[in-house]
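Of the protein chains in this complex, one is absent; all others appear in place.
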Amino acid sequence: MSTAQTVELETVAIRFAGDSGDGMQLTGTQFTQTSALLGNDVATFPDFPAEIRAPAGSLAGVSGFQLNFSSQQIYTHGDAPDVLVAMNPAALRVNIGDLKPDGILIANTHAFTDKNLERAGFESNPLEDGSLQMFRVFPLDITSMTLEAISGSGLNQRAAVRCKNFLALGLVYWMYNRPLEHTIAWIEKKFRAKAPDVADANLAALKAGYHYGETAEIFTHSYVVPKARLEPGRYRGINGNEALGLGLLAAAELSGLELFLGSYPITPASDLLHFLAAQKHLGAKTFQAEDEIAAVCAAIGAAYAGGLAVTSTSGPGVALKAEAIGLAVMTELPLIVCDIQRGGPSTGLPTKTEQADLLQVLYGRNGECPVPVVAAATPGDCFFVAIEAARIALRHMLPVVILSDGYLANGAEPWKIPDMSQIPRIEKDFHTEAEGFQPYARDEDLGRPWAVPGTPGLEHRLGGLEKEHLTGNVSYDPANHQFMTELRAAKVARVAQHIPPTEVFGPESGDVLVVAWGGTFGAVRSAVEHLQGKGRSVAHVHLRHLNPLPADLGDILGRFERVMVPELNMGQLAMVLRARYLIPVESVCKVQGKPFKEAELIRALSAELEHAR
Amino acid sequence: MSTAQTVELETVAIRFAGDSGDGMQLTGTQFTQTSALLGNDVATFPDFPAEIRAPAGSLAGVSGFQLNFSSQQIYTHGDAPDVLVAMNPAALRVNIGDLKPDGILIANTHAFTDKNLERAGFESNPLEDGSLQMFRVFPLDITSMTLEAISGSGLNQRAAVRCKNFLALGLVYWMYNRPLEHTIAWIEKKFRAKAPDVADANLAALKAGYHYGETAEIFTHSYVVPKARLEPGRYRGINGNEALGLGLLAAAELSGLELFLGSYPITPASDLLHFLAAQKHLGAKTFQAEDEIAAVCAAIGAAYAGGLAVTSTSGPGVALKAEAIGLAVMTELPLIVCDIQRGGPSTGLPTKTEQADLLQVLYGRNGECPVPVVAAATPGDCFFVAIEAARIALRHMLPVVILSDGYLANGAEPWKIPDMSQIPRIEKDFHTEAEGFQPYARDEDLGRPWAVPGTPGLEHRLGGLEKEHLTGNVSYDPANHQFMTELRAAKVARVAQHIPPTEVFGPESGDVLVVAWGGTFGAVRSAVEHLQGKGRSVAHVHLRHLNPLPADLGDILGRFERVMVPELNMGQLAMVLRARYLIPVESVCKVQGKPFKEAELIRALSAELEHAR
Amino acid sequence: MTRYPNLPPTDASALSTKDFKTDQDVRWCPGCGDYSILAQVQRTLPTLGIPKEDFVFISGIGCSSRFPYYMNTYGMHTIHGRAPALASGIQCLRPNLNTWVITGDGDSLSIGTNHLMHALRRNVNLKIILFNNRIYGLTKGQYSPTSEVGKKTKSTPYGSLDHPFNPIAVALGAEASFVARSIDVDARHLQAMIKRAAAHEGTALIEVFQNCNIFNDGAFAFISDRRERPKTSLVLEHGKPMRFGPKKEQGIAVGRDMRPKVVDVAEHGEENLLVHDEGNPTIAYLLSQLAHPDFPTPVGVFRSIDRPVYDRMLQAQVDDARQRKPGRSVQDLIESAHVWDVR
Partner (left out) sequence: MTRYPNLPPTDASALSTKDFKTDQDVRWCPGCGDYSILAQVQRTLPTLGIPKEDFVFISGIGCSSRFPYYMNTYGMHTIHGRAPALASGIQCLRPNLNTWVITGDGDSLSIGTNHLMHALRRNVNLKIILFNNRIYGLTKGQYSPTSEVGKKTKSTPYGSLDHPFNPIAVALGAEASFVARSIDVDARHLQAMIKRAAAHEGTALIEVFQNCNIFNDGAFAFISDRRERPKTSLVLEHGKPMRFGPKKEQGIAVGRDMRPKVVDVAEHGEENLLVHDEGNPTIAYLLSQLAHPDFPTPVGVFRSIDRPVYDRMLQAQVDDARQRKPGRSVQDLIESAHVWDVR
């Protein structure tokens, strides 16, 4: 039995890092699931390399997965890891800067060859040259330990070496007193039937890692992180793209419509296409178009034909779809446009996250062409935002943009499973009455009738030229153009009537209000909670609706001395708020392809609180 | 000899209106040129039908041409015409609403057949039912008069009828005491060689019209409009698209670069392509691409290769070019994007004018992707704006957007011919020095070296992925991304250092400042002058630079009690100013596919001046 | 809420030409070839036995693309070049509809080539009528991708330089399942082609030579002139030897060098002529290369083959998947992941 002392911790962040081929995403996911099962709150952040397979050992090929688990409610994957597992020198080099001072570094010495050190740009071996002395370093030959543990498994050398991530996982499981059951079950399910030798080898490696921790006496402490007080219920893990896909399917079910997705692959939106392409048994039709323009046009066609029409992409694709979105605005057809933002401009940083498409989706079309915009706050929230977007699109008959981002799309969190029967249905009937039919008549939400092909007697023509009020005929009449332009704006504004009162997290008035949107939710909420805990007068409003803004927002802003807007862009929401409310707004901007750290925000907020004095 | 009395007038507006085939554009142009030659200041507004050839006599087929001529400096084509020439009932119906009370209506009775009246939606003949009594109506059978005048010309009936516009022109020439020489010379030049019979017939019609006025005694007055005190010099007429084309050619000459235009036809931008396509003898290369995306991409290629690269389009085309403009931002290549705005959204009102692309060109791209934006104020100003855009693009190495609009593009004005030798050259050397070459090094304007293919030793690769500072290599480094994002913003901001002090027309401080941009210049300036003439405290700033804004603008705004921004959109510049300066800005918005009328602005401004009290 | 308004279909047998006319003024130039094409479509649709409400006409932008406004069916005048993509979405969602695409040579072969080609290769059940007038009409006379080399237009005052697209060859490049050509003024032939296209399962493309009398008058005079036509056109008939001329006295033969030549039938022997085979891709391509003045210009069906239809297959995948996992709900899918309970 281990002689290590057991210490209780509240929150721990671990980062697994290695070559793309080292299985770090898998390792992190296993640790995450085990911790969630134990009742911790968990948040994760996978960080893929931009290349498919960069050369082994290269800096470009480093793949990382960070997870944060806690006995408290947590909102982010953690700023700086407490533990870094580095499978090679490149992984060490890329990640060591983030490790907490005095943090634990577990390094696979086997990979610290001269060649790998050189590839990673080290002049000497950092494990030996004393450069890591602010950390608790545990150099272990994980590769050799693995080979030894599974010798006789019958696997060839290459396959055997690939088990080393399970050895590392086993070791970290021991360190944090996690049970092996979940991972054992996973290995059994995944490999037993297809490759029993692989199953055995992985199990052996996993257990060897665990036992090594227990017996080797090199770790003086092990840790426990008690379960969190999560809301009771049934949970699953979910990432943003899955949640978005499920939300779209849910909206189709709630509205009784067929789901149609027109899409063209692009990072980080492709997984939504992949997910929905696999749900044909739920009636989802997916269409991988020849490009983004065809994708959105096919979706508009499906909307005309009576489907719940969706198109998904990232920033460059949104740019290409702009003209066609204008057509949907003019023809007043319900359409959902999902923009999973990535680092820009141009091709930019395709695998990294950013929030710099807000102004593009608000204003990036010719002419006066407003559309509602909603943004998801967390991975699981994507589900609800999808339903909300569908509700708006169908209620008011117009295209709606959903903003997500690379961080949400790939980040996972435990998600309390919603009960579909509790979610209000989405009501939008097809128009069938030929008597008095006018394609551009209005209901109370300024929506127009949805008369789909195949309906006898409702034959009518739509198009991109300005439409005459009521008849929908082409009209060059000046007054009609003014009227219809204002009407299209009014439709969007009308959405605000259905937005629930804005939730202010913290005091209803005070020194500083932080207004944020999208995937920064976790970091902002943590920072605000932290400062509230220190008695500071700070509150947080997280906007789901970016257009129109909630009707009560102006009032709320007015109740605080200062307003701070943190964004992963150069101040886009800030600009919208300044223009709308004429209040000085302090921007906190970051464009590094990475989410905010809690500490960065605490620093910025503290400064702002100083000013508010 | 005529017994009509001669009355002196300061300013007169005449509108010629008829079927698309009636030659109204030609008629208007002739009157314009004759008036300009006489020394009047002139401004014009052609209003084409959306269809190529709508059915004869239909409302959709009405073509109009309004010109305003004056002994004073004028800025617009005039709000309401003093004279309307209506060649058929449809032309009457479409235009009569604009005619000044007590204005002169000349109607071609020959075309007021039952069928034409019905086509135009008249239940009875307005020339007879008393509905036009607030006007001075002159019903004339212009067609028959023409046929009579040229009988024996040998022309067939159809060709003969087509001469009727010259008869109308001759009559109006007489009314305003204009000489026939210019038009006679034009007819001679145009038809004598190719079709002498047509030349003779047109001359006969023209003179018949003139003599009819002189002898028929139905007009009790004729009018003179003395010459204006225009700045002395040599003049020509020019419309916005011609001026833009000439400006681009001038920029090429001033910079010593080859001009390359990649374009795809679209109303109202096509004429720029047509114009430059005809200037091959000046070295201009034009490329009619397969679509707008190919057009801008070809231009980016030409920029890389060392050309003065231009792409031209209207709003829907700008939407399509957005992604590629981002590439030019990332690769930092000089590119000029001309957006000749039209009525939107979507296909909208393609032949009408609007200013609703400002936010699109500012923000309509993925990621943080700023570009400088300049706008022309008058048709002739397009020339200077083109040179300014080229200067900015080459100095800072980035794409620049030029905003024009349908009103400027087709509107003509007398233009004092500039002296090319007085315009400063545009200096941007190709980089040739291999020693120490870094593709992303910076000069004082934050421009990078322009090293074009074919230069020995400077081989380098560009691309849309984030670039490393100095080397230009691909970089996923977070800090570099932040740095480069800020640098690209700083480049655009740097343009402001070269913007001359903003001209304030009127008092340096006071009650109301009108801030406007683009093609509304004439109407705004007239309205402001009018109110200044009445002693009101109002000034006008017309912005050429929309991004970055002039450095002194904030100060100027601060010196006025109120700021009013008239725009042919729903308040786009207003939103930018509000966000930037946090001042309440009063928008005057019009989206009717038409320019502002002076009277509309005077009304709005007067109300604003009331508030300023 | 009904899934679709499943109302009983109207009576298709009672339809006549006028049922397909709208109250909108037709706004093409007097004399434009578009009128005839509109008339032939309006005459043909009532003969197809399809209820009026199932027709959808989708167009891009151009003179020709105003077509849907004049058809009293469902329809949309979309954006430049994208009609095949938008129509694909309609047809994929609801394969029971009868979707037609109306497009011009600029719309479909300049900005829209990509969408046209992908619709053709996928074989979505669309009937595409391409109005080829070899000019941009709506934007007032620039050369188009089908304009001949050296053409002087507003945008090419020095003469155009681009080798033109051959719409038939382009379609064969996409291995289209149905490709035909007709002429605006040949009402009978055009109606026959429209019927053939309507009967085809999958994407059917008809190129129609269309006169733009304003900007490119007479571009097809060599073949649209009734007197010239027998000499200048080769009417394709499946299974028949290729003959043409006022008395069918001439024919097309192919030598060992695989090059076509014009021969005298009497001399050469009818049995030695090339026999048209709508199923043979090589013949179709060879025919696409025949053109006035060296050869008669073929009209008729170049190629017609059976290929699985995209929208039908997509529907089948969905139906099949549903049958395999019947009664599944979104709730089931949500819970199909690894779940755990927090108490």
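As written, the chain order gives the labels A, B and C, with residue 1 at the start of each chain.
Quick note on the criterion: contacts are C-beta pairs under 8 Å (C-beta built on N, C-alpha and C of every residue); 3 or more make two chains touch, one makes a residue touch a chain.
Not measured: the values here are computed from a predicted model.
Although it is not drawn, the missing chain touches A, B, C when the whole complex is taken into account. Across B:208, B:297, B:446 or B:546, the single residue that touches the chain missing here is B:297. Per the touch definition above, the residue from C:32, C:45 or C:314 contacting the chain not shown is C:314.
Residue in contact with the omitted chain (choice from A:79, A:98, A:290 or A:466): A:290.
Only one residue from B:55, B:237, B:447 or B:566 touches the chain missing from this view: B:237. Among B:280, B:559 or B:611, only B:280 touches the chain that is left out of the view. Where chain A meets the chain that is not shown, the touching residues are 51-56, 58, 60, 264-267, 270, 273-274, 277-278, 280, 286, 288, 290-292, 316, 346-347.
Against the chain not displayed here, chain C makes contact via residues 110-114, 117-118, 121-123, 145, 158-159, 161-166, 169-175, 254, 257-260, 274-275, 277, 280-283, 285-286, 289, 307-308, 310, 313-314, 317, 321.
Residues of chain B in contact with the chain left out of this view: 33, 36-37, 39, 230-238, 246, 249-250, 253, 255-258, 260, 262, 279-285, 287, 289-291, 293-295, 297-307, 309, 323-324, 326-327, 331, 416-421, 427-432, 452-465, 473-474.
We adopt the following convention: only the chains that are shown with their structure count from here on.
With each centre defined as the average position of its C-alpha atoms, the distance from chain A to chain C rounds to 44 Å.
Centres computed as Cα averages put chain A at a distance of 46 Å from chain B. Looking at chain A, residues 323, 326-327, 331, 463-465 sit in touch with two or more other chains. Among the residues of chain C, those touching two or more other chains are numbered 61, 77, 79.
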